[in-house]
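A protein chain is absent from this complex, but the other protein chains hold their places.
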Amino acid sequence: MPPQMLTFFVIVPVLIAVFLYVFFTLKIARVIAIAVQAAFMVPAAWLLFATQESEIAVTVGDYEGFLGIILRADLLAAVFVCLTVFIFLVVGIYTVQTPYDRTKRLYLFLIFLLEGALIGLFLTRDFFNIFVLVEVSTVVVTILLMYDRERRNLFAGMTFLMVNIIVMQLYLFGLGYIYMLTGVMDMEAASAVLYTMDDRSLALPYALIMTSIASKCSLLPMLTWLPKVNSLTGSRFTIAAIMSGLHIKAGVYLFIRFQDVFGGMGTDFFLVIGIITAVAGVIMALSQTDVRLLLAYSTIAQVGLIITGLSLGDGYSRVGSLFHIVNHSLFKVALFLCASQITYLYHTKDIRKIRGALRQTPLIAAANIMAILGIIGAPLFNGSISKYFLMSGATGATEWIIILINLGTILAFVKYAAIFFGKPLGKVRTEGGDEPDFNRRAVVLGLGIICLALGIGGAQAMDFLFDAPVSLSFWSYLEKVGIFAASVAIGILIYRYAISKREFLPKLNGLSLSFQQICVSIGAFFAVLVIYIGVF
Amino acid sequence: MSVQEIVSFIIMGIGIAFMLVGIIGMFQPKKDFYYRLLVACKIDTIGLLTIGIGLAIRHGFSFFTGKIILIIIIIMVLNPLVAHIIAQAAYRSGYVSICKDGDSFDH
Amino acid sequence: MYIVLAIMLGLLVPYGIRVAIGPSVWDRLLGMNLIACKIIIIIIIFASVSEMTFLMDFAILYAVSGFIGTIFIALFLSERDRRKGQEDKE
Amino acid sequence: MTVGDIHVLEIFPILVFFISFFGLIISRNIVKAIVLIMLMQTSVILFWLGLGARLGNIPPIFQDATEVYDPNTIADPLPQALMLTAIIIGIAVTAINITLLNALFRKYQTVDWQPMQDLATVDERPES
Partner (left out) sequence: MAIALTTEILLVFWVVNAIWIVFAKKTYRVMIFFGVFSLITSVIYLFLGAPDVAMAEAGISAFATIFFIVCIEKYYSRGSGLKAEMASAAKPRNYFKLVAAFAFVAMLCGLFIFFVPTTTEYAYTELRDLYLFQFMRDVGGRNAVTAIYLGYRVYDTLFEALLLVTAVVAVIHLSWFDRTIVADGRHSEVERSRMTKFAMRIVCPIILLFGMYLVMNGHISAGGGFLGGLAFALFLVCRFMVLGVYDLPIEKAMKLEELVFINIIILPIFAIFTGFIYFYGYATEMFQNIYLIAMNFLVGLKVAFGFFVLFYRYIAIERLPDKEEVVEAFDDGED
């Protein structure tokens, strides 16, 4: 396929979205949607193989030099594109059976638009194009979050939209300075010029852009509103899965790209921010009772961990965190989809009310347990491989902190795992409608097995995905297994005595910032970042 | 400075003089809103007309003059309309004129 | 020609004061309308001074959009007091 | 044209950006918050156009193919093209914002931040 095909990676989902919305009736549209999603896996796989050796670059419209917009697909971008297409396929298969009144053509229109925007975001290397694509994905996600008319959380949706607009204005301001300094809009050309400049004059654009990207991945100060929005707003589990699985990953991908462009100026600042976010995410996750909020805050914790891994500066930890991004998307989507089915059966979203799920729905519970083992880093699962490499770069204090964070994650999911044991309390609802049918169980089980498979074949997967020849020394892995076993034991002990009895930090449960406080926190983050870069 | 220039300067001078005088009407202490609206509407429409014609003469018969005339037509239609709508809205919404009857219109 | 431009700019100041002070909201609306007209005159003079004829296109669109903005504020402002008047009567 | 060593076309947008940021922090009324967000967008757009017009400000429009232009008085077309897109994005997002505010006003009969947030958190607390 000629390199010009890169543009069609992005244009095809958008075209299909509009075609489905305008021309087809609902029945045909849904069939076409699933067929297209499945067919889309083939070019994505081709892209992965094509970019193994060299990078594919194409200027939209074949204008020479940096006049036009340049799309580049290197291996990292290809991995993210494959991940996006795979997760949209999984979610598509999951929702294939939903009754007709719930997935109208508008829902398909928005899902395909989001897919097109995310793929566009992963492929493009043009500054302003990133701004436009992030705005498109923000608007589409806002509509999706408030899709169901009667369970619509208007206030959180509007705050989400307003905060995102302000953040993107900061990004545009920083972009203005980069254009003033480098005079070019493309990343490769700009980074060549930016390397020659000293930190002092780059402090402002770096701080502005990094503030907007930090709030995209909801790092520390802007932490509390993203999970509240992507899970609590009555949005469906599938949308919450896409939000946690992919939308935050786009923010992390931009973080990686801009760190490369700026030559890694503020790495140890983001190391500290990553650790604080992970710790805060874990504590908040522990204090939640609603299933979706617990999973959302654990996403924040894992993103914090990834940012720490990325800014450790060590080759192994970087590859480890990249692999952790892929793993995290997989088991987070599995967790959300399992939670959707279990909460439907138990007719409540409160963890304290669900008990005995293992006996009630063995298949879904088994898949859920596989996903939980993945996220806490159990020996044979993919979580352990990525966390192992992620920690390999850490030394001394950071290593202990990361072990602490893992312990926190284990604690959170031990609390979550309580829903499987004990005798079932509530009346289980199994009559018609959205009940978890064969399709959904198959999807969830498939995801669980993939987590297991990636765990076993971890080293080969990392070599193929990130062409980083990694040697997994048996003894150090055994040591990690020891640490894992110890922390699980501690986790269960703490849970048995400390958490299960009385509420753990109840007041953290409903913590939510007002719009003014969010603005102040963005301003504070920007100030601290500028002072750090400018002075040190 | 050809004759054309001088004529256009004279006309524009008249327009500007008119506007400067109009300013005084705007800041009358005793008068209320309706009086100011009347004065303002006159200032704008006539001001644009005179300066427009001045420029048209300066440019003689050209593409530019055609556009100026188009602008003048639009403003001549729209400006009184907006003044009318503001006055109607103010009156309908119960803005009472502080001047006594006929007081503000005699001089 | 620049003198005329300078005078027009000078004339903006009293209208700005009218918008700022204006006892009633209607005076402010009047000030807004005046500033819109004054700016159109500035644009016309600027276009003739710098010999760029396409600025006149801008002046036309500018005039229409400025007036429509004022019209809609005035229309819905009158709704406000009339309804307030009605509620006080009930 | 430069205040200190920063170009005047850079100082004013920064001032209005932070004035509207200050307004956002202290304003109680959501309608004013949306207006201030539009102010922010306008100041960023003016900052970009200031970049383009740093050298000269003759619009980059030529009468015929062979017209020779004076390189240090013509404005830069790239920021203008980008800002045309940014304006349309701004109005599209603001239209959605206003629709949400309209719906919120119908639901909670108020347009101020604090009362609406209290009512909203009451409605959306997860059923405990």
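Letters A, B, C and D mark the chains in the order given here, with residues in each chain numbered from 1 onward.
Everything that follows uses one rule, which is that contacts are C-beta pairs under 8 Å (C-beta built on N, C-alpha and C of every residue); 3 or more make two chains touch, one makes a residue touch a chain.
Quantities reported herein were computed from a predicted structural model and do not represent experimental measurements.
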Shown chains touched by the chain that is not drawn here: A, B, C, D
Omitted-chain contact residue, chosen from A:Ser340, A:Asn368, A:Ser392 or A:Thr409: A:Ser340
Sole contact to the chain not displayed, among A:Gln37, A:Thr51 or A:Thr238: A:Thr238
Hidden-chain contact residue, picked from the options A:Ile11, A:Ala57 or A:Leu363: A:Ile11
Chain not shown, touching residues in chain D: 1, 5-6, 8-12, 14-16, 18-23, 25-29, 31-32, 34-36, 38-39, 42-43, 45-46, 49-65, 69, 71, 74-78, 80-85, 87-96, 98-103, 105-107, 109-112
Absent-chain interface as seen on chain C, which is shown: 2, 5-6, 9, 12, 16, 19-20, 25, 28-29, 31-32, 35-36, 39, 42-43, 46, 50, 53-55, 57-58, 60-62, 64-66, 68-73, 75-77, 79-80, 83-84, 87
For chain A, the residues touching the chain missing from this view: 4, 7-8, 11, 14-15, 18-19, 21-22, 60-63, 65-69, 94-95, 98-99, 101-103, 106, 109-110, 113, 117, 120, 128-129, 132-133, 135-136, 139-140, 142-143, 146-152, 157, 177, 180-185, 193, 200-205, 207, 236-238, 340, 343-344, 433-434, 520, 523, 526-527, 530-531, 534
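Everything that follows uses one rule, which is that only the chains that are shown with their structure count from here on.
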Distance between the centres, which are taken as Cα means, of chain C and chain A, whole angstrom: 49
Distance from the mean Cα position of chain D to that of chain A, given in whole angstrom: 29
Complex contact set, residues of chain C against chain B: 4, 7, 11, 14-15, 18, 23-24, 26-27, 29-30, 33-34, 37-38, 40-41, 44-45, 47-48, 53, 56-57, 59-60, 63-64, 67, 70-71, 74-75, 77-78, 80-82, 85
Of all residues in chain A, those that touch chain D in their complex: 128, 131-132, 135, 138-139, 142, 153-158, 161-162, 165-166, 169, 172-173, 176, 179-180, 185, 232-234, 289-290, 293, 348-350, 510, 512, 514-516, 519-520, 523
Complex contact set, residues of chain B against chain C: 12, 16, 19-20, 23, 26-27, 33, 36-37, 40, 43-44, 47-48, 51-52, 55, 58-59, 63-64, 67-68, 70-71, 74-75, 78-79, 81-83, 85-86, 88-90, 92-95
